[in-house]
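Starting off with a structure, shown below.
Missing here is one protein chain; the remaining ones are kept as they sit in the complex.
After this line comes chain A, so read on.
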Amino acid sequence: MADFPENLKYTTEHEWLDGSTPAVIGVTDVAAEALGDVVYLELPEVGAQVEAGAVVGEIESTKSVSELYSPVSGTVAEVNTEAVDNPEIVNEDPYGKGWLFKVEVTGTGELLSAAEYAAHTGN
């Protein structure tokens, strides 16, 4: 069943981020489940400026392509090259090894608590 760690913040687009610096960002297990098996990731470049709520990449599964949004504004500090090489880890461990990118945060969009996100997704 769906799992939403309490220490994370969420977006209505099914991304999560943690409170560290730089902030680590990934997709939730709801997104991973809905996508099916992830086969290709297009992530922003390190050093790129991203804006909260803007499209920064793509997540491609066996059956579909979804856009990846940044939950925050700032500078991309790192991307998960292991996830790029082995996209299935996004399905296997969306809150751990399957993280996607890190941002030096300068501003945030609308973020949800775990409880609010659970309510949003009907869990």
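To be clear about the criterion, contacts are C-beta pairs under 8 Å (C-beta built on N, C-alpha and C of every residue); 3 or more make two chains touch, one makes a residue touch a chain; residues count from 1.
Assume contacts and distances are computed from a predicted model.
Asker: Pick, from "Phosphoheptose isomerase", "Carbon-monoxide dehydrogenase medium subunit", "Aminomethyltransferase" or "ABC transporter ATP-binding protein", the protein name that UniProt gives for the chain of this complex that is not shown.
Answerer: "Aminomethyltransferase"
Asker: Considering the whole complex, which of A:S20, A:T62 or A:T81 touches the chain not shown?
Answerer: Missing-chain contact among the listed residues: A:T62.
Asker: Identify the residue among A:Q49, A:N91 or A:T121 that touches the chain left out of the display.
Answerer: That would be A:N91, which touches the missing chain.
Asker: Kindly note down the residues of chain A that lie in touch with the hidden chain.
Answerer: Counting over the whole complex, chain A touches the hidden chain at residues 36-37, 39-40, 58, 60-63, 65, 88, 91.
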